[in-house]
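Remarks on the structure that follows.
With one protein chain held back, the other chains of the complex are shown just where they sit.
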């Protein structure tokens, strides 16, 4: 942490800041410049957040943190790229991975039909929601355990590993028995009780960036899971909230190369929830490959016009096959 | 829901939209204008979200919801203003209510000293965190049950009712036995498992707007609690995330009169978390009274320089007394 | 500027950064910490922006500016508060100033009637637009010079000084001959050609913050005017663009105390354009007084239902009188 003094700060004020820094267990390294003094605070015997208080001391202009607040998630902590295996499918390696399926599990027929489409298109992982976090208490909340059982059966029949969302710490053990990967949704990105719980799970975690979450906060949420003992975290960009309303959220594709620079964890993209409209899912999927993501997760439904949720952003089978063709072409061009 | 057709939409396309609307259980009311046709979809036998799919039908330009998605939280559903009692203190009535105390409960001495300051200043409710949702897993996470017990003892010694945060559905029953009001923090505003659980509690709920939550979504989260059976919800504006970084968040004071128009629930303001700096807490508290809020919740600490969290935004005792004087003066002027 | 090296940066990399800093005319002050080296770059023989390039050098993690980029606008450069006189009305002194009038000048009758209402209510300055920046080329663009002449006549008959917007550098001389204060609108906050031109005018300038302008950028735009020779700048907060759509923009009232800490210039608030709805103008005006603004600028129209622009946010006469009563009551309470 660097503490920047005001240009008119007196020697007494500087002295008091140094004393305060040392009173909370840090070493102070003052550096007197032409225009102002800056003071470094070094040490880590205690949470750094406490140093922000320095902004309240007389003569202080502001404080600036200089170290990254995450450790296990950082590139510095880990040589090479982490590869996370979902069933037999590695995410983060040379192969671009497509996770696809319906927003919500509605019935065995619907999920089985979806899975055949997913498989026929060449995607590797089946998605489907059994616990649905919905903005309205009056919307369909998911088939819950019954949905998990359906997903498990469909997975066995099609040999597709599965990913599904968990929303309550109480349900983590249950979901883990049925699914190959646990998804933490955008709304739970800072539900720390849930993060700690999946940090103790043995299955990998798909961690979706929240609509309001900075890239640094996303990595801090990953850090919760990693520091609880689960090293298998896949990060997912799914759109952030901005002033623009032409799309449901604004897909932040720049986050992919930014994350690739900061962390060793795999990064995938969810264009369906960001766009909110199937028409934009194909171009955004192509862009996700081109920008360097390790995979995508998209919504496919055999009959979107009958979907109980997110029909507008779900691809019909033929559009999904077109998406897969496009994705393969761009992925091949990436290896040029 | 209104469905707006493109100007070049054909009669066949219009017909197909009408048929689809009726196939999902709604009545279609087409209206042919000079430039384009619009179609109303009326009915409520099923979640309205399904109608958004119409945007995927040929010839459709867009869909526009016209009904508010919340019911119990709306002004239409409830005559007059709801008054929520926290212990013996009514929120939402003629009296402006101040909730104050430290960010985190650190020890019995610290909380007791804080409570005496709160009481001396004339505030009515004591705040203090026992379960702390922290961005970093390495930051202090709260004293948990021990903190709750301290709060309960201090409450009894000072006769101040208390409000404290709950972050895990598993802890709701425990927190409820010690505190007079349960706080849902900004990061849990769409933690629906937690909202349903406090919806079954007998204690009132202080529901904080998330950093990226629209006013409509805030009311939908309140609807989760109300529709689960708990009618005692107080809404809290605490700053939204914007591009401006001079303050930690941007306090959206306009939300107060907007909410007053839409809902019967009381509305309070948290200037401490929005500003992130004690210097702005006093002017923003005055503004909260002037804009028509029912109360504020502010952070006070006997020694902010030693606080384990949020020291930079905590008021020292003398500043807090000045805040209380200011608040009383503006509240009196509001009755001019 | 501080340059922070990566933790694994080699001595050679550090050396090269130091050499580069000196090659562009700065002095380098390296400071080797436990975890990483930071290097201060001191000097001001050239624009500091050039130093940002250091982020491209091997081994550099990031650069952090530590000096404020504005000088003349800063508190450090000027003792006490600047008072800007508009005609005979001082802004920035002990008196709270209200500027009021119609969005657009529509006719002599309309402006004269508005001016009588403004005067009767006790406001001190008349506003009215002759050049209107409109999102649509098909919307009314203002009465231009004819409108300026009407404003001048009404000003003389009512002894109210006037403020009006200028949108083209070519019109500055013209507007200056008729108006007592030149307004730079939110959309022109970074129209630097226009800022330089009003920087050479002899009339004071009302500088409105843009919808996406940071507080620092607002002060940089003021710096353009100040550094061109015009010391009379009044800053105006008028709402920023956020994800929230319940109001047209989000009024950032926190900006008032933040600006008061950073600059000696007066700060006023425009609640009409921020809210976009007259219902919120009165509570937000009260809040503007309470938060410490030097004045407000509000839209009043004798018959809003006939206004050619912004009717929805214009106050009717009786509502305006109520606003003035409220403002006076809060302003009195502020002197308690």
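Per-chain numbering from 1; labels A, B and C assigned in written order.
Assume a residue touches a chain if its C-beta (ideal position, glycine included) is under 8 Å from a C-beta of that chain, and two chains touch if they have at least 3 such contacts.
These numbers were taken from a predicted model, which means no experiment stands behind them.
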Which displayed chains the unshown chain touches: A, B, C
Chain not shown: contacting residue from A:150, A:253, A:297 or A:312: A:253
Candidate in contact with the missing chain, chosen from C:77, C:139 or C:159: C:139
Residue touching the undisplayed chain, where the options are C:13, C:31, C:74 or C:227: C:227
In chain C, positions touching the absent partner: 20, 24, 47, 49-50, 52-57, 69-70, 133-140, 167-170, 187-188, 190-194, 196, 210-212, 217, 220, 223-224, 227-228, 241, 277-278, 304-309, 311-312
Touching residues on chain A - with respect to the absent chain: 212, 214-216, 240, 242-247, 250-258, 261, 274-275, 279-280, 283-284, 286-292, 325-326, 329-330, 332-334, 336
Contact footprint on chain B, counting only the chain that is left out: 2, 4, 6-8, 29, 31, 33-36, 38, 40, 42, 64, 66-67, 76, 241-243, 245
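Here, only the chains that are shown with their structure count from here on.
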Rigid-body rotation angle, chain B and chain A, from Cα fit (steps of 5°): 180
Computed distance of Cα centres, chain C from chain B, in Å: 31
Cα-centroid distance, chain A relative to chain B, in whole angstrom: 25
Chain C: positions in contact with at least two other chains: 242-243, 245
